[in-house]
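For this view, one protein chain was removed and the others were kept in their places.
Letters A, B and C name the chains as they come in the text, with residue numbers starting at 1 for each one.
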């Protein structure tokens, strides 16, 4: 799910006006010592010369706008990109991805100015993205990737993974050229036994899977 | 084939009114001690505080309705989902999947009431699913996955695997926009040398393949 | 390329009226002791109670019809199946698969009678398949797989692998709905440095890749 440029953060467990994010490093390389603390303007609290993610403003503004959010993932999920550049709605077709019944909006960075690299590198852009996200769990970023939010770390990882899985399945369903039955809002529900799935994902991650 | 939420059961080898299913755990994590016994109403015979699968009713009702069935798989087979939400028939195009000549029906859980999470969590739902399955080896569950049944464990694993393989191949064949020659009913046959394939699948499973 | 049911044979290096094929075992499980000798009618020369492949007639009849052939692969190559059931021509779009400029014909087993399981289990069927193959390197078997022939073992493995690769690439090219430039007959050529590729494939096979 995460290539060399994705990142995961959590809200500070004690101080809700802070969040924790690794220094600028590929997720596969991060160690405990790389974790840094930021305020909601995404200023590092204790930088100690460590390089910070240019795109930390995605996280800071999501925490500011959404008191219910305690974990954020930004990724370049591969099959989400095609949805982000076509406007094809990425709606839930599988119960495990039923959080997508709140259809992910597509954020167009060009609306806040021309941006080389399409990166979110300041609070104005981060705020605009958070506004597009609204009360939903996922927003697509045109030609770039997506941002996923949740009340806790396990749910944010679940959502990030199954946004990709649902995207692949929906691409196949669309190729059949038939009407599609999406998951209905009254059928949505958080998945069960996430602790258990979490163990499986950790094992797979350790094996490079 | 199985993600963190699939499950496999067998009918009790001595008492046909019982079946064996692991406690609620991801298949990759299950140990011998996790195997539990259930009656056909899916009550645990000896719970000892172990957490049981919410969806065990899929298994109990399949064993009740089908005396010929001794093994059941429930999975979220990824390429089966697109067929389940479009009504595109998942018919056999390969001889190894010729059990699909009995075209899998799609079970619509909404027919027995609105269900958050689309899960099968009681005997009424399980019975309805078993009724839709009828005398076939596979039924699709809309927006959720599939249930696969067979006279023994090797055949149920074969069928679950090749339902997915055939789904992928059929999705490609459909993209060619040409008439498709499906396997004809008089060409269907159980695969040969399943013992041998079983050894290969076990090795692959151990390697996380 | 080979699932639990594929098989590879070579013509006997000394006696051209014989060929060598493992006993009936999944390729991943075969050991030196499993190799058996057959005549061109596919009778085992020295059976010693070993189980023989039902489909050995594919090999025997290919060696009989094609003196230029010294190695044969039969596989259920996954992306070849969709071509076999639609009549979509599996022509070469990549120079590494330029052996496909001789367009693979599709063999319809039903032409020699209704066959449960679509298996080639006698010399009549084997001969019919060899006749459809003609002077080409690959023939598709409807709803079943393909047979690949070559002057030696390295080339037959190369052809079997790149029949699958070309099938995947062509399926993508077809999805673009544009005219396709196929490799022209005057552009076809056997690949260079096959010894080298052979080393890579062996390493990958050992790693289960």
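Operating definition for what follows: a contact is a pair of C-beta atoms (placed from the backbone, for glycine too) under 8 Å apart; a residue touches a chain by one contact, two chains touch by 3 or more.
Computed from a prediction, not measured in an experiment: that's the story for all the values here.
Participant: Identify the visible chains that the left-out chain touches across the whole complex.
Facilitator: Contacts of the omitted chain with visible chains: A, C.
Participant: Specify the residue from the set A:16, A:82, A:134 or A:185 that touches the hidden chain.
Facilitator: A:82
Participant: Across the whole complex, list the residues on chain A that are touched by the chain not included here.
Facilitator: Touch with the absent chain occurs at residues 3-5, 24-26, 28-29, 54, 76, 78-79, 81-82, 85-88, 110, 114-119, 142-144, 171, 174-175, 208.
Participant: Residue by residue, what part of chain C touches the chain that was omitted?
Facilitator: Those residues of chain C that touch the unshown chain are 92-96, 98, 165, 168-170, 172-173, 175-176, 178-184, 186-189, 191-193, 196-197, 199-201, 203-204, 207, 209.
The definition used in the following text is that only the chains that are shown with their structure count from here on.
Participant: Could you tell me which shape the graph of touching chains takes: line, ring, star, complete or other?
Facilitator: line
Participant: Are the interface residues of chain B and chain C largely the same numbers on each copy, more than half shared, or largely different?
Facilitator: On the two sides of the chain C and chain B interface, the residue numbers are mostly different, under half being shared.
Participant: Quick one: chain A and chain C, Cα centre-to-centre, how many Å?
Facilitator: The separation of the two C-alpha centroids amounts to 46 Å.
Participant: Report, in whole Å, the distance between the mean C-alpha point of chain B and the mean C-alpha point of chain C.
Facilitator: That gives a centre separation of 32 Å.
Participant: At which residue positions does chain B touch at least two other chains?
Facilitator: Those would be 175.
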